[in-house]
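A single protein chain has been removed from this complex, and every other one stays in its place.
And then chain A:
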Amino acid sequence: MNSKQKIQADWWSKSLIGGVLGFSLALALSSLLTAITPGGMDGQSKVQFNMWMVAPIWMFIFSFSYLFRSGLSAMSWLTGLNLLSYSLLLMVLR
C-alpha cells in the first residue's frame, strides 16, 4: 500500500467535521425519515421520534468520519451529503 492510499489521522479536522457536519446531516436525515414514515411530520409523537433519531444517526456518521482519507476529503463528502439531504428534505416538505 503506498502512502497516498493510507488514511491520515487528521484528528482535529475530522473530529470537528464529523461532529458539526455530522450533526447537521443527522438533523436532515432524521427529519427526512420522520417525514416519509406513516403519520408524516405532524403525526402524534413524531416530534419526539424525530429528536430521538438524531442521536444514533449523528453518532454513526461521527464514528465513521475517521475512515475518510483525510480531513479534506471528510469535509467535501459531508458537505456534499448535507447539500443532497437538505435539498431532498426541501422537496419532501414542499
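The rule we apply is simple: a residue touches a chain if its C-beta (ideal position, glycine included) is under 8 Å from a C-beta of that chain, and two chains touch if they have at least 3 such contacts; residues count from 1.
Criterion: contacts and distances are computed from a predicted model.
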TODO: Among "Dipeptide ABC transporter ATP-binding protein", "Phosphoribosylformylglycinamidine synthase subunit PurL", "MaoC family dehydratase" or "PepSY domain-containing protein", find the name that the UniProt record gives to the complex chain excluded from display.
DONE: "PepSY domain-containing protein"
Task: Sites on chain A contacted by the missing partner chain, in the whole complex - done: 1, 6-7, 9, 23-24, 27-28, 30-31, 38-39, 41-52, 54-56, 59, 62-64, 66-67, 86, 89, 93
